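With one protein chain removed, the remaining protein chains of the complex are shown where they sit.
The letters A and B name the chains in turn, as written, and every chain counts its residues from 1.
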Amino acid sequence: MTAGVPREPLRPQRVLLWLPVVAVVLYVTVPVVATVAFAVLPGGSFSLDAYRVLGDDPSLARAAGRTVGVTVLTVLLLLATLVPAVVAVHLWAPRLRALLEVLCTLPLVVPPIALAAGVVALLRLGAQQGRGSAASTVSQALQDPDLPLVLVGTYVVLCLPFTFRALDAGLRTIPLRALVEASATLGSSTTGTLWRVVVPNVRGPVLFSVFFATAVCLGEFAVAATLSQETLPVWLATVASTDFRASIAVAVLLNLSTWALVLVAMLSADHVSARGHRGAGRDGARPSSTDPTSTGPGSTGPGSTGPGSTGSDLSAPAGDSHLDDGGVLPGAAGRPSR
Amino acid sequence: MTGATTVALPEDVDGAAPPGPGRRRGRGSGRRAGPAAALRSPAVAALAPLLGVVGLFFVLPLVGMALVSTGLVGRGEPGLGAYAGLLQGSQASAVANSVLVSLVGSSIAAVVGALTAFCLARIASARLSSLAGVFSSVLATDGGPPLAFAFVVTLGNTGFLTEALGLGALGFTLYSWQGLVVMYQYFLVPTMVLVTLPTFVGLRREWAEASTSLGGTPLTYWRRVGLPVALPALLGGWVLLFGAAYATYASAAVLIGSGALPLVPLSIASQLRSGISSGGEASAMALGVLMVVVAVVVLVLFNRLQARSARWLR
Partner (left out) sequence: MTTTPGGKEVRLEGVGKTFGSTRVLDGFDLRIAPGELVTLLGPSGCGKTTALRVLAGFERASEGRVLVDGQDVGGVAAERRGVGMVFQAYSLFPNMSVQENVEYGLRVRRVDRAARRRRAADLLETCGLGHLGERFPHQLSGGQQQRVALARALAVQPSVLLLDEPLSALDAVVRASIREEIRRLQRQLGITTLFVTHDQHEALAVSDRVAVCAQGRVEQVDVPAVVYRSPATAFVARFVGTVSEVGVEPGVQVGPEAGPGAGPEVGPEVGPEVGGGAGPGVSPGVGSGGGAFRPRRPGAGLDTLFVRPEDVRLSPAPDGPCTVVGQSFTGERTAVRVVAPDGLTLVASVPAAEAGGLGVGTRVVPRLGATPALRTDAEGRVVTRARAAALA
């Protein structure tokens, strides 16, 4: 049994292995530190003056309000449409699962700026139908600057690939159908069953979806800017030309909260995937099981990069889909916040 | 079962044979047509809202984009003129710049990221690998104005590193294609780590030891086994990075703005802004279609390479 045999002690050449790691860590940290320093250390001494913009600038308050409104609606619409669809497909129509998967994965292929272009095309087509026409009215309503519903719909689409995979993976790790049938034979009504059996089992993926969607809404720039909707990121870009330090100050806050949200999202999905995979039994013959697959969302199986892809593993448990079997979502290609 | 009866007796379908009990059941039960039956299930009611959202905010815009780009809808001339226009002038230079930035950016990130992942795998600490996975995931999603600002503060014309290292004297400026390449590394390198770390971790110790026991040196092992096994994942990661760099808009838009260095995504935005009158709309849509095509190619290539890698590393 090689399992449990400790590794060789540290040799000098092992120190060399840390060089690239340290270099990348430095490269990643320096700009963050520089930004924070720029925001709170103007002229070398600590000051939170830059943050006065938070209270002083009404345009910031409006942008924040708009962003929050869009975020709340996006999260609600995402959950209200996606959760029932995935649960229903798993329970009653497994044959439609493939269709749903394709549908939810496709937005990944379309860069946000291209999607934004399409939305603009559509809105303009609507507006061209003439004042007072139904299409024109809808187009107007969707672009209402107080609550730009067009962003809500588009953001739901941008979130779908990752959130679908999280939910789908969460449901695939449990015998949902058997659980629901068991619950029914024990005398539970359908709604009672759904509440008691399904909800606890999708809690992790739902949490992931909430945090991830929030992160997307707080960070998305391409669509909002193209549609001239001043959300927080767009406000940042606008204000940068007049008050750079203020925009940096707000950017620091925004960026840190986006990171925290993504982190929390991945940890909540990780929790679920860990539960789902417990006992999946990795190969005991690999003592040095440096196993990034156990970090969960971002790293499931060779090369799946989407934070939502919680379902697979190198030692894939039964029931992994084709996508997990190597066809994996290149999450970064369609990353919404860029 | 009743479906089989119907298929086996074609005259039944023609209605030539007298309606038998089997046939009636075949029509009535609805069990034979799988998708049709599925459509009547409660699943459809649950799916409908999602289909609505996807149709309205994804399918329709893309269809609209394709139609406008070909001038079939909107104010442009019908035809492929907008696509022909991509070969000339600022459009062509936007495509060329995008390819240049993406190619150089993804190549550097692929090498650095793969090297980092390799070292992480060799350090062989489960905790470090987990940590690297999580942080790479977070950083791979980074972008937008905050990223651009961070680089302006650090490497801009008066950025603190620029001044500390005297980069300005060396002729470096962040507001160039080289600058974009440097900035893109911020999310490209973590993406590469994310994609290739499982591969390097998946290289089995047994392979190296088998090679050694057969008389091979470490160099033999890497030349004949290690590198060939990792190659699909490395290429896949590289392709993916190219796609990611090509599609990046927000941080480039904030850093470069429009004009100074045309890129495909920037051109889309500026032509949309320049409006309906100038006929830029069709050409913006054509660029959008081009982006989608590039993204599809990237996805297909990446999936193929990953599938091969996954098969080997199972």
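One rule holds in what follows: a contact is a pair of C-beta atoms (placed from the backbone, for glycine too) under 8 Å apart; a residue touches a chain by one contact, two chains touch by 3 or more.
Note that the structure is a prediction, hence the values are computed from the model and not measured.
Summary of contacts with the chain left out: across B:Ser211, B:Ser270, B:Ser283 or B:Asn303, the touching residue is B:Ser211. Among B:Leu174, B:Leu194, B:Val229 or B:Leu266, the one in contact with the hidden chain is B:Val229.
Residue positions on subunit B in contact with the hidden chain: 204, 206-207, 209-217, 220, 224-225, 228-229, 311-314, in rising order.
Keep this in mind: only the chains that are shown with their structure count from here on.
Note: centroid distance subunit A to subunit B, computed from Cα atoms, is 15 Å.
Residue ranges on subunit A touching subunit B, taken from their complex, read 7, 14, 17-21, 24, 27-28, 30-32, 34-35, 37-38, 77, 80-82, 84-85, 87-89, 91-93, 95-96, 100, 103-104, 106-115, 117-122, 124-125, 128, 150, 153-154, 156-157, 160, 215, 219-222, 225-226, 233, 236-237, 240, 247-248, 251-252, 254-255, 258-259, 262-263, 266-267, 285-286, 288-299, 301-303, 305, 307, 314, 316, 325-328, 330-335, 337-338. Within the complex, the subunit B residues that touch subunit A are 34-35, 38, 41-47, 49-54, 56-58, 60-65, 67-68, 73-74, 112, 115-116, 119-126, 128-147, 149-151, 153-155, 159-161, 185-191, 193-199, 201-202, 204-206, 233, 236-237, 240-241, 243-244, 246-251, 253-254, 265, 268-269, 272, 276, 281, 284-285, 287-289, 291-292, 295-296, 298-299, 302-303, 306-311, 313-314.
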